[in-house]
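Heads up, one of the protein chains got dropped from this complex, but the rest are sitting where they should.
Chain lettering (A and B) follows the sequence in which the chains are written, and residue indices restart at 1 in each chain.
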Amino acid sequence: MNVMQAASAETPTAPHDARYLKNCWYAAWWSCDLPAGEIKARTILNQPLAFFRGNDGGARAIADRCSHRLAPLSMGRLLSNGHLRCCYHGLEFDNDGRCVVNPHTPGVAPTARLDIPSYPVVEKHGIVWVWLGEGKPDATRVPDYACFDGAQERHMSKRDYLRLEAETALVVDNLLDLSHIAFLHDGILGDSAKAEADIKVEHKDDGIIVSRFNADASIPGIFAEFWPDPPQLVDKETAIRWTAPSNLLNDTGVRVRGGDRMTGTGFYGAHILTPETDQTTHYFFAAVRWNVRTQGETDLRIQKNLNELRRFAFEQQDAPVIEAQQRRMNAPGAPKPLFLSIDAGPAQYRRILERMLRAEQEASDPG
Amino acid sequence: MNVMQAASAETPTAPHDARYLKNCWYAAWWSCDLPAGEIKARTILNQPLAFFRGNDGGARAIADRCSHRLAPLSMGRLLSNGHLRCCYHGLEFDNDGRCVVNPHTPGVAPTARLDIPSYPVVEKHGIVWVWLGEGKPDATRVPDYACFDGAQERHMSKRDYLRLEAETALVVDNLLDLSHIAFLHDGILGDSAKAEADIKVEHKDDGIIVSRFNADASIPGIFAEFWPDPPQLVDKETAIRWTAPSNLLNDTGVRVRGGDRMTGTGFYGAHILTPETDQTTHYFFAAVRWNVRTQGETDLRIQKNLNELRRFAFEQQDAPVIEAQQRRMNAPGAPKPLFLSIDAGPAQYRRILERMLRAEQEASDPG
Partner (left out) sequence: MNVMQAASAETPTAPHDARYLKNCWYAAWWSCDLPAGEIKARTILNQPLAFFRGNDGGARAIADRCSHRLAPLSMGRLLSNGHLRCCYHGLEFDNDGRCVVNPHTPGVAPTARLDIPSYPVVEKHGIVWVWLGEGKPDATRVPDYACFDGAQERHMSKRDYLRLEAETALVVDNLLDLSHIAFLHDGILGDSAKAEADIKVEHKDDGIIVSRFNADASIPGIFAEFWPDPPQLVDKETAIRWTAPSNLLNDTGVRVRGGDRMTGTGFYGAHILTPETDQTTHYFFAAVRWNVRTQGETDLRIQKNLNELRRFAFEQQDAPVIEAQQRRMNAPGAPKPLFLSIDAGPAQYRRILERMLRAEQEASDPG
């Protein structure tokens, strides 16, 4: 095969983008949204990627542009032999992005210049994770959502997805800040009329946990259904874990006063964020109940309620405010936001992430 | 209360924007479009503002972004005590933008850093005016639309509003140029087949008046209804007043030949313009008849006709041409417009405004 303009063939390596942690796993899809036989496009950290399943069923990710004339590979198709064929001129690529067939030069092996960058992928906790960093990916560093492993479907809410027109940091702020719940989700997830206990922030591994404990509280609406015949007053705890760069797990529940966690019930809420572009965010969310005290029809009703409640709260309440916040921040002459005591969580995660970003950048620009 | 990043709290003061006169009143709303109990967003001179009525019923304007994390206050709500509560984390502000409650730090007065800029507002002639300038606002300088004061509703057209995708100057040009009426509004407000008398331009206070007088004219369609049993021929006069920066009042009528104004009838047409952004304009318009010679059903029919005629002329005829003009001016390599004799009005107002802008800028940048 004859590459006519060899000199222009090098893929320019983008310089390290200091805004994003690169050496980490980013959620790309709920596993159930990446069925076999399809090639699906999704941009992550400004990079257009094509996702599909190899013949072994394993999820794969390659750059979503053909090395020839840059047609998106997500517009092509998966052949029965597992090759991806570009829709435009029919170049074929294997599951690792290697160009293996040029139909216009039969009998001649395609040059390696035609290979397409591929990216490490792991599938864990029902999520397809992609690694866009340098060096060897570390499979042990996949964020921990073991709460989903082996969960009964009836105890889970829908594995849901929203695309937000706002930078990822604003969504992390929103989630790590428990104080907004009483106001933005007044009457649904919180109650603006009730004083709340203080917020505690703890460091843990490469993350933080923001939590709040309320003793002797009346049982919130959402838990009344979870717990047939609950006590009059309960202890209530909410703890949200942030793991770098933008993976959150909320653990919220009620319990017998003074008792331990297993005397009550609650749920884990996963909030997994991946930057699409500098101003848009992929938002994956789902909940799973723990220490379930119900069964049968009640489980199904709770499941339906959780689906609707969460979709409503994030799509109709959080998203519009966060997106409006982004527009205000983008306006010329906008003042800087202020950080108050309620922002201890957001302030701390930003500091840790800042430090990790600097460390990564220094490691990548030696000398 | 604990402001964690105090250093970032200063609102940056935008440098004087030489395109806009700042020390003057801008129309923000028809009074009737700002009902009690609502917080309404409107951008003026590129600044997002929130408008509402205080507990005293008076109109107020503050920056439409919370000092905390910049959520728009127009997404919040007015409490019964008159406070504005931010939708996101519940900070409360009084009618002057002072932060008076932080619900997360009960018993501690919020720091003054959380206050939001507020802007002087006056309500006059049925219009809410806002002052975005420096120094003390001068309430005597509200543009004069006394023609509306005490007018009977049946003698007025709808207080109407359009948003134009064009800079304000192009709309002022349009209104100060009486010559376009015969062509752009041919058959509705003018007649392209008829020669018109010369245009006269007079200076008056900080404005100009462009006028045209036609003796012995047949009565134009729009006035035939105003005047049961009119004479065969009438004298016709149109005078449009411009007051800086972009407030116009048209006075158009017919009268007995050689007689004075009170022998005939006519109407005032208000055209009040406020820059939204550099390329968009708020356009407020309404008409009120003077020396009314009709009554009963006829008044109501005329009112309906005026509503429709004016809406049609501005929305379907002026707006598309002005917006197309703007697009042509924005195109790369576009030539400069030419000013002809018919543009005496536009040319003079631009000169006066230019001089006022320079004076204001010099006063604001001493030394």
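Convention: contacts are C-beta pairs under 8 Å (C-beta built on N, C-alpha and C of every residue); 3 or more make two chains touch, one makes a residue touch a chain.
Source: prediction; values computed, not measured.
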Among the options A:N23, A:N102 or A:S211, which residue touches the chain absent from this view?
-> A:N102
Among B:V100, B:A239, B:V256 or B:M329, which residue is in contact with the omitted chain in the full complex?
-> B:M329
Selected residue (touches chain absent from view) among B:D33, B:D144, B:E225 or B:D343 = B:D343
Mind listing the subunit B residues that contact the chain we can't see here?
-> 173, 177, 179-180, 182-184, 192, 195-196, 320-321, 324-325, 328-329, 331-344, 347
For the chain that got dropped from the picture, name the residues of subunit A it touches.
-> 1-5, 8-12, 14, 46-48, 64-65, 67-72, 75, 85-90, 102-106, 113-114
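The working rule: only the chains that are shown with their structure count from here on.
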Please compute the C-alpha centroid of subunit A, do the same for subunit B, then give the distance between them in whole Å.
-> 47
